[in-house]
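Here is the structure we will look at.
With one protein chain removed, the remaining protein chains of the complex are shown where they sit.
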């Protein structure tokens, strides 16, 4: 793939790299939070700040997109990629909202495992987006993000199945079921982002 | 922004104005219904009729779009704007379905508050769409719609948190939690509509 970027157009790659780096921060914070549930207040606070920064970055990239005539790849794909990365962070933030709203103070290891998968997807996405700007093969990382989504599916289904087997308090069941679903949704959105990256590569091939 | 409309193209603006006006009717009806839950039968009936009219309007605008070569703004944006306005009304209607299906006869003030936010978003959207046709600045109204969505988020999260603190009957909890979520979804869709309007303005700037 040869993108032949004019200097100004490289700005989009820089902006996506920043978005991915911010997403990685958010995923790491969530993983740390769900690992031990020790500093809930602080962890949630830091994720909220990261999510706000992500919102600003998404807004900036879409504003620039709307004002730019020539883009390094399809406008539609730039829009979709930015939205998907933003969605992953939204679900990371949504997991925090559930913890606060439902006053969750303890979680099963599966919750931390799911956060770990989101973190690994974010790492792979960061590399894929970086390589995209440097015209190298990125498909391997997209495949890996898809594989991780399948892994998250299995982990979430198993965790929810066990929850229904074990938990006799329906209100506690509702809370933890929803936390798993929100985490699993985050991995779906990372897959969406990977699919956009893959289609950009295929189109440019 | 200069749109330089041919006479025929102004039709889209008229159609969007109609859609917004219909949405305002629906939002007001919902607000009145949730305020006192007195005339449930009548209120739901009126909202169902408004929702049907909205469906027809959406269908008309998309049919016209598919048959029109030159449009006053991006085809994709016309499609998205019509769909988002339709979605808000769908969620207003979905709130009514929950009331009927779950035989809800009493709601907390937060439900009426959320309906009030939807109504204010609909008002702002109606103005934004009107100004769009008249080539005036509409961003302020879009920003307001986004602010209202954030306000709805806070109201819904607080209401659901209190529900989990207070409600010991899990089945009642499920019913009211879902009503709040449906109302909050309506405000998300209004935000989607505002984002389309904003992007139309930015592109035309």
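Think of it as A and B in the order they're written, each chain with its own count starting at 1.
Everything below uses one rule, namely that a residue touches a chain if its C-beta (ideal position, glycine included) is under 8 Å from a C-beta of that chain, and two chains touch if they have at least 3 such contacts.
Values in this document were obtained by computation on a predicted structure and should not be read as measured data.
Visitor: Of the listed residues B:56, B:97, B:140 or B:165, which contacts the missing chain in the full complex?
Guide: Missing-chain contact among the listed residues: B:97.
Visitor: If the hidden chain were put back, which of A:66, A:83 or A:199 would touch it?
Guide: Of the candidates A:66, A:83 or A:199, A:199 is in touch with the missing chain.
Visitor: Would you indicate which residue among B:28, B:46 or B:175 is in contact with the undisplayed chain?
Guide: Per the contact definition at the top, the residue touching the missing chain is B:175.
Visitor: Taking the full complex into account, find the residue in B:41, B:66 or B:134 that is in contact with the omitted chain.
Guide: B:66
Visitor: In the full complex, which residues of subunit B touch the absent chain?
Guide: Its contact residues with the unshown chain are 62-63, 66-67, 97, 100-103, 170-171, 174-175.
Visitor: So that we can see where the missing chain sits, which residues of subunit A does it touch?
Guide: Touching the chain left out of view, subunit A contributes residues 157, 160-161, 164-165, 170, 173-174, 177, 199, 202-203, 205.
We adopt the following convention: only the chains that are shown with their structure count from here on.
Visitor: So how far apart, in whole Å, are subunit A and subunit B when each is placed at the average of its C-alpha atoms?
Guide: Subunit A and subunit B have C-alpha centres separated by 28 Å.
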